[in-house]
Each structure stands twice: as structure tokens, then as C-alpha cells.
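With one protein chain held back, the other chains of the complex are shown just where they sit.
Naming follows writing order (A, B and C), and every chain is counted from residue 1.
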Amino acid sequence: MQLAGKHVLHAAPTRVWAILMNKDTLAHIVPGVSRLEQTGDHTYKSILDIKLGPVSGSFTGNLQLDDLQEPSAFTIKTQQNSKIGNANAAIAINLTPVGDNDTEIIFDGDVKLTGMLASLGNRVMGGVSNTLAKQFFSNLEKELDKEPAP
Amino acid sequence: MNTRIQVTVNGVQYSHMVEPRLLLVHYLRDVLRLTGTHVGCDTSSCGACTIHVNGKATKCCTMLAVQANGCQITTIEGLSHNGDLHPLQEGFKECHGLQCGFCTPGMIMTAADLLQHNPQPTENDIRHALEGNFCRCTGYHNIVKSVLYAAEKLKEHAVVH
Amino acid sequence: MSTNGLIGRAVKRVEDKRFITGHGNYTDDIILPHQTYAVFVRSQYAHAKILSVDTSAAKEMPGVIAIYTGADLANTNGVPCGWQVNFKNGDTMKEPKHPLLVADKARHVGDAIAIVIAETKEQATDAAEAVTVEMEELPCVIDAAKAVQPGAPLVHDDVPNNKSFDWTLGNPIEEVNAAMDQAAHVTTLEFVNQRLVPNAIEPRSYNSSYDPVSEKYTLYTSSQNPHLIRLLMCAFVLGIPEHKVRVISPDVGGGFGSKIFHYTEEALLTWCSKQIGRPVKWTSERTESFLLDAHGRDHVTKAEMGFDAEGKIVALRVKTYANLGAYLSTFSSCVPTYLHGTLLQGLYTTPKINVDVTAVFTNTTPVDAYRGAGRPEATYLLERLLDLAALEMKADPAELRFKNFIPPFDGVQQPGYQTQVALQYDSGNYEGVLKKGLEMLGYADVRRQQQEAANNGKLVGVGFSTYIEACGIAPSAIVGALGCRAGLFESGHVRVQPTGKVSVYTGAHSHGQGHETTFAQVVADKLGINLDDVEIVHGDSDSVAFGMGTYGSRSLAVGGSAIIKSIEKIIEKGKKIAAHKLEASADDIEFASGRFTVKGTDKSVGFGEVALTAYVPHVYPKDLEPGLDFSSFYDPANFTYPFGCHIAVVEVDKETGKVSIKRFVAVDDVGNVINPMIVEGQIHGGVVQGIGQALFEGAEYDENGQLTNASYMDYCMPRADDLPMFETASQVTPCPHNPLGVKGAGEAGTIGSAPAIVNAVIDALWSGGHQVKDIRMPLTSERVWNAMNS
Partner (left out) sequence: MIPATFEYEKVTTVDEAIAALSNDDTKILAGGHSLIPALKLRLSRPGKLVDIGGITALKDIKEEDGEIVIGAAATHADIMYHNLIRTHLPFFTEGASTIGDIQVRNYGTIGGSIAHADPSADWPALILAADATIEVQGSSGRRGIKATEFFTGLFSTALQPNEIITAVRIPLPADGTKGTYQKFAQPASRYALVGCAVVRFADGKTNIAFTGVGENAFRDTGAEQALSGKPINDENLTAALDAALQNVDVLGDHYASVPYRRHLAKVFLRKALLEVK
């Protein structure tokens, strides 16, 4: 499943970058994080609790920020396992400065689903991934609001 | 924690302790051993498990046994009285409305609900009413005829009384 | 032979009473004493190495009795393939092991990794969740044409290019190419005959038990052929003596081919029942059915049909990639070959035909026979080409067919028709069914209505399909020569009870076809007794001598013929008993209407009295054994070849692309008809499965090998409100080589209907100026809309 889109944030790329690279803020941004444990450089073990209406799933897995080109590009890679199916994603993220103090984030990647998520989720999975992407950006915006620019 | 339920099924009262997660269809099949009600899918789509709860057709794979506490239930086994076939049962036999028979109980119970609300359905009414029941054998043609037959029978019956 | 007119009558079915009152007895209805329940741990990946399986937590869960993994079954065979096809160069097909539980790697989503057995279904389900499997995902391949490309991931490490075999049939390709080059017009179609999920409404269910005292196993199975399951499981998989296994197929809720095959779960449950000393039951959940019941079709084909200037077909060239899925299912190898390639003559006099098939492994659910099996693929190909050629050449599709039909032949006065692709047709009157179909349709009126509709901006189309199929499967010698590892005869045992009541034991198995009625009609008719006095017994290996089961529209043509042979023996013996009683010579005894009569006299004795005498032989011929009980085996001389004409009228909604079926006319010739009501019912059901393929159904895999529509919420099955009432009629051209003259009706509808519907949609689009060659099945609204708007 393709996951692509863009979003404009009111902050410069360097600030956005710093927040995404910070373990503590990252934990607030990735939807559903209940635990994020650093295991290496930009490599984490995670537990995510995703709730969407009647569907809830606890995912365990890892999260990795890869191909780092500060402050303009990186790839989020994640493998998440749950009783209702596994998700495996690689999403390339590009940060482009817009004007003086804005950043356009363009994301494009692929999400691979297995199990019930793949076989029964077709009707809503597009919506689910969009919703999670939206949550990601709204959480990111909240983080940016929290921590005024120095 | 198990919960006590009391139900009346085909006129007989039962009382059992059940796990809350027990589906009504499994209660009927595995506990009461009324195996005429079938399970054909996981998604409330196929209609093979259709029974009547308090007189209304329902897919009992989508109902917990605990929800049926205090209810009046009719299954296919309880549709005929004193050995006389229900007009729908007769219709399915007369019009070859079944082949492998697996969907048949659900089909009949759904059609019975239709005839309660609409005693003289058209072909289209019947097709629309049966949209929640799969049959893989008959192509529905003879099922539609079977329901029309039953409606006709019921009408004659009503005139006689 | 005696008759009482029961043959040919629309007798109401005797089996119905138990089904309409809820007293059917399906495998999942059975709970044995000390029953246990199994749940599987299955692969979520299409292709993945198994790194570890941890069952320790699950074993501690409440109610768990045992958990087995692939490692526990390392010394057990896999399930076999029943048909050996050879490569063009003579090499044996590649036949990798299909293990009961996989230990090394999973090759399709749903491959079984572990079995969990517990006291209740609930406990087994909970414990299966607690089994932890570590897997390393491998690249996978889904598409058959891509799987043979160099560098494609290998489903089986020891099968190069994923190729199970390649195969060809017909005239030498050079001759076909030459004829094609000379053609005045060539119609070319590249298309996909999509993958279908059979979806019998009863999910597969097995319940196996072992008795340590008698050392005997009993397996209840939702199978179309219990004896075949016993043979394969005993001889090929588990190595247990056949006489120590009883296999029972009680009521079975539809099969459509998917319940022919010997599945891993049958053997595994049987193996487990001995390990734990208790009966083990497993019933497939619908999601599992989607992932595991052998799928049907899945051909990628390029087909070309050449015509001369007069519209006569001069050549047919076909190249097909057949997707077999991850393993060879029981009859998978013969479907794209001997059940497909051999039918490419169709009803036409095509002089040069060549078909080339490459059969390929992929990381998908195994593919095997599904209603029609090979023949729908052949028919779809031919009939789509014919209608498309008519559009391209601005010819009438009916006229084009009349021009190319094989002339009528009865197989008695005129010989059978030898095709270019191995088969010899038994008897046929192909123009007859089309003529009748056109009449029923009111063809000229329908074309006029189509024109009017077009003038009003509406898209109405008419589509044809004149099909032939080969059924009554099949002469053992022929199928043996072609690689079948079994015989395809049938047994029929007729036991006359002392009171003159009759029990019939057949190796055919009814799962909706109505054998308990049709077979009883045949027996009662031939013996001149009441229908109620005949009981048909099937589906139990302990009571039926042997059986090859029900598929390929074979039950009446083959199984019915075996019964006829036994009846003939009974009448012959009855004549001897009657002659003795009537003090006449057996040669002078006639049997009619249930009475043995001395020719030319009024001296007679009834069937019941003869039966009683056979069992109370006080006054009895000296050299005759007591009893009236005969068993016979019948091996057919040829396939039977039903045929017919299906015509669809559809309307396509311009705004949405939605197709609605306005009319569906079917004229089928299935030879002699024993029970027209049942035959018509078979046709209706078959037609709808074909319509399902044309408009609604299709397994959708994503590029990772996940079946993304594995439930009824997404896999669309035809429902009552999708369909019209059907207009059906029959023509009768008897089969010349079996005693009943019957051909078979189970698959006809499915074979005929799909191309008629697709042709009608294409015709509708052309009527609106959209000259579309093909739309991929199923013709969803979006696909049709795209075809109109691209």
C-alpha cells in the first residue's frame, strides 16, 4: 500500500529535524507510542497501541531513522507485529524549506501489511494510514508549538 | 466469569451457565445440539445462521448468547408444527429451492421474516429480502419461486380461516 | 428392461426433508465422545523462512492437550498429486513435497506451521495465539508469467524457474503458424482468466478418531470422494493399512470441486488422533477457506483465431501460463492441460489448433479444479474470440457460429467427431441449440431493441456462448495413458432385501446434486418398483465397496451406469428364480413393470416374491446361489460431451459502468434427462457461478502475496438481487456409449455463462461506439466505466 503526501509546518527544517531526531519528542509524535526504547543510533524498540473505533491493536516492533541527510531527508523504517497482523513500512521523508520559516514535508513510501490487516482491512486501510499520517503531523505541530524557537 | 442465561428455544425453556464470549450460534449448536443452524462465514455476511429472536430474523453468529437471555428463539427445527411442514419448507421442497441444503435453514428463516411484513411479495421484494443470504448451489431462481409458492399457500390458508 | 415411467419425471427430492427441517448431518454437526478441537498457527507471509517456533507458553494454557510443529512430522510424507504431466521433452513434472506442516519455510499465506489441540475450540484458539513464530520474510512471486522470468524468487529451491512443466497439444505449431499466416482476418485476445475462490457455503470440516483396541481410524470429512481420500491418505501420506481406516463423508454443503482434493488437514488430524488417543475436530473458518481451499482458474493467455475471407475458422493458436499456486494440489496438473487443451476444438471445424501451456509455481494458494475445471477456460477463450471476431469483421455472431459448427452427428449412424486435440466427441447437434436459443430470445427483436436503446443513449448488448465440455470423467485406460494415477471407474452395488426393498450403494457422492432421488428413480424405474422402496447409500467407505466420487459431472454417466450393470445382473438372476417357480425356461421369462412373466402367457411372479424366494430358497434352482445382491464396476468407453447455447442480454449504465443482466437464455443438451427439475437446478446454479466469474468474483493478491479480499466483505459473491429469472430449455442428443444415454449437467452452466455475459458487455460498449476488445474479469463497475472512458 502506497502512503504519500505532503504537509507544511511552521518551522524551519533544522528545527523540525531536531525534533524528529530526538527520542523523547519522537515518542510523542509517532501515533500510539506507549513505549519507545533506544537501542542504537536512531534505532528504537517500540510498543504502539493503535485504537481506531472498534479496532485496537497492540504492536511491538522496531523503528529506525535511516539514510539521514541532515536536515533535508531521511527514511523511517519500521516493522511492527501484532496478533491481528504485521505492518512493515519504509517511508522516505523530504524536508524542503519554504519561505523564511516554513518547511514542506513530502513523504512517500510503502506499507506492507499481513494477516487480518491485509486480508480483511482493504476497505478501510487507506483511511487508516491517512489518519495515522495526519496524527503524526498534528502531533509534530504540537511539539513545535510546545518548544518555541530559541 | 460465566453468566446464567434462560432462553426459550422452539417452545422449550433452557437455563445454562455460559461464558460471555459464547456466540448464540455456538450455544444453539454445541450446547443445545440444534445443528440445523449453520455457520458459513466470519463476517455476518452469509446468513446461514439466521434464526428468529423474539420473532425477528437475526444472524446469530453476530449475537452473544448472553444477549439472548430472556428471549424467545425459533430455529429451523421449531418451524414446523405437529409434523406439518411450514409453507416455506413445503415451498422449498416443491420448487427445488435447495441443493446441498447448507444455506437452506437460514434462507427459510429469513424468508419467514419477509412474509410476516409482506405476505404478498413480488419477485423483486423476495430478491431484496434475501440479499443477506448466500446460496452457492441454486442460483436463487428456485428459491424465489419457493417463497412465492409459500406466499400463495399462506394466502389460501388465510382465506380458509 | 422394465420401466414404470419414473425416468424423465420431475420427482421431488427425497433428501429434502432432512435439510428443510434442520436435520441434515454435516461434519461440523458431529461431536464424538471425548472430542478435542484443533486450531492452526498459519503463516502471515507469502514466502518466509521459519526461524523458530516457540510453543512453550501455549502448552501451559488451560485445556491444551498437544501442539505439533513441522519438526514433529519430519518423517511424514506430504499430500500427493494425482496426475503426472510430463514436460514437452519427456521429463517428469516437478512435484515438490506438500508437507502437512511446514518446517523450513512458508510458501503461501496460510501455510500451516503448527497445530494446537485443546479441550474446547475457545481454548485452542486462545493457545494458538500464544504460539510465537519468528520468520524472515523472503521476496515472493505472485504472477505466473513473471514467475518463469530469470531471477524470480524460487517458491521451491529445487524447481528452476518455478516451472512445474510445459506442455503442448494439437497440430504441429509450424502447420498452425502457416495456416494463421494465410488467414484473411486474425482476431487476437490477450486476457486473464482470473483466480476464483470456490466458496462452498459449508466450510471444510474434518473429525478424525482412533480406536486403540481395533487399531482403526474413522475420519469424517466434508469430501466429494471419501474413498479417494482414504486411498491417498493411507497409501501415500501416512502409510497406514487401508482396511484400518473408515472414511465417512456425511452431508456435504457444496463442493464445486474444492472438496475433491486430499488436504493436509485430513491427514494431519488423523495422525494427531492416534498421538493423543482422542478424536480431533477442525472446521475451517471462512477466512481460512479463502486462504486454503484450492482456488480455481488463474490463466494468463494469448489466443489468436484466424479466419478465411468467408468467415471460416482456419487456425487457433493458444499460449497459456497457468498458475498452480505454491504446491501441486490433487488434480491441479491436469486442469490446464487435459481438461483445457483438449477442449479447444469447441463446436467448430477448426482444422489447425495448437495449444502451449506453461504451469508455474507461485507464492499463492494452490489452484485446482473448480466447477468446470479447464473447460470454462477453453470455452471462455473460444467464445470471446468468436464474438470479438464478429464485431471486428462486422459479422453476426450467431451467423459466424452457424458457419463454423461441426454438422450434427449421433455417434451411432454417424461416427463420433475426431478433434485436432485428442478427443473424439460422442454425439452432437450444435446448430440445434443455437437455433432454439435464438428463437427463445426473439433475436431480431432484441437486436431492434438494442438499436433503439443506442438511439436513446443507452448501452444494451447481446452476448453468445456456444460451449462443449467433456465430462463423465473418464475412461481409466485413457486417463492412465495421460498420467492419471488413479482409475476413473465407479462402483454400483444393488442389494435386494428379502422383502423386495432395495438398497443401492454408490461410490458417487451427493453434495447437492440429488443422487438420493435421481439414482432411486433409475433403480425404481428399471425394477418396476416404488420410489419409496429404494434407498441410496453413499459416502461411507465401510458400506460402499469402492468409489471414485463426484466431480466432472460424472455421477450419473459413470456411477449410474455401474448401478445399471448390477440391475441387469439382478434381473438376469431373477429370471432364473422366476423360471424355476413358474416351471419355465429362463429364456422364456420377460421382466416388465416389476413382474417376471412367461412370454406369451399370463403366468407371472412379482419382483418381491422373487426377492423373498432368493432369501428363503426352499423351492429354488439347484445350481443357483441364494441371495439377490450384485456389485458392479463401470469404466466408461469415452468421455461424454454435453453442449449448449447461452445468450445474455445486458445493459450497461453509462454513468457508473454498472452492468445489469436483463435476460439470460440457456439451451443445454446434456443427453437423456432422468429428472428435469434437478437438471434445471444444476444449470441455474452453474449459470450463476459463471455470472459470478464474469461480473463479481476474483481473488486479489497484492504484490506481497497477501490475499486482500479474503472475506465476504470484499470478495463479491452473486446475491439474489443481482440476478434475473432464467429462461432455460433443453435439447436431447443421447450419449451413444452409456446405458442411460446421459451426459452430465453439473458444470454446463458455469462453462457456458461467463463468456456470454462478457460478450454482452463488450457488445453493449461497441453499440455506443466504444470499441473495446476486452475488460478484465470480474467486470466491476469501475473496470467497465474505465473501458468506456479511456
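Convention: contacts are C-beta pairs under 8 Å (C-beta built on N, C-alpha and C of every residue); 3 or more make two chains touch, one makes a residue touch a chain.
Fair warning: this is a prediction, and the values are worked out from it, not measured in the lab.
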{"item": "Chains shown that the absent chain touches, full complex", "value": "A, B, C"}
{"item": "Option from B:Asn10, B:Gln67 or B:Ser80 whose C-beta touches the chain left out", "value": "B:Gln67"}
{"item": "Candidates A:Ser56, A:Gln69 or A:Asn101 - the one touching the absent chain", "value": "A:Ser56"}
{"item": "Absent-chain contact - pick from C:Phe591, C:Phe696 or C:Trp766", "value": "C:Phe696"}
{"item": "Footprint left on chain A by the chain that the document does not show", "value": "52-57, 83-84, 116, 120, 122-124, 126-128, 130-131, 134"}
{"item": "Hidden partner interface residues of chain C, rising order", "value": "121-122, 125-126, 129, 285, 287, 655-656, 658, 696, 700, 708-709, 712-717, 722, 780-782, 785-786"}
{"item": "Residues in chain B touching the chain absent from view", "value": "1, 3, 19-21, 23, 42-45, 47, 50, 53, 56-59, 61-64, 66-67, 69, 110, 113-114, 117, 129, 131-133"}
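Here, only the chains that are shown with their structure count from here on.
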{"item": "Separation of chain B from chain C, taking each centre as the mean of its C-alpha atoms, in whole Å", "value": "30"}
{"item": "Multi-chain contact sites of chain A, meaning residues that touch two or more partners", "value": "120"}
{"item": "Sequence positions of chain C contacting 2 or more other chains", "value": "287, 711, 713"}
{"item": "Chain C contact footprint on chain A (complex, rising order)", "value": "1, 83, 85-86, 88, 112-116, 118-120, 122-123"}
{"item": "Of chain B, residues touching chain C in the complex", "value": "19, 21, 26, 29-30, 33-43, 45-46, 48, 75-77, 79-80, 85, 89, 92-94, 96, 98-105, 108, 123-124, 126-128, 130-131, 133-144"}
{"item": "List of chain C residues in touch with chain A within their complex", "value": "44-45, 109, 129, 137, 287, 290-291, 702, 704, 706-711, 713-714"}
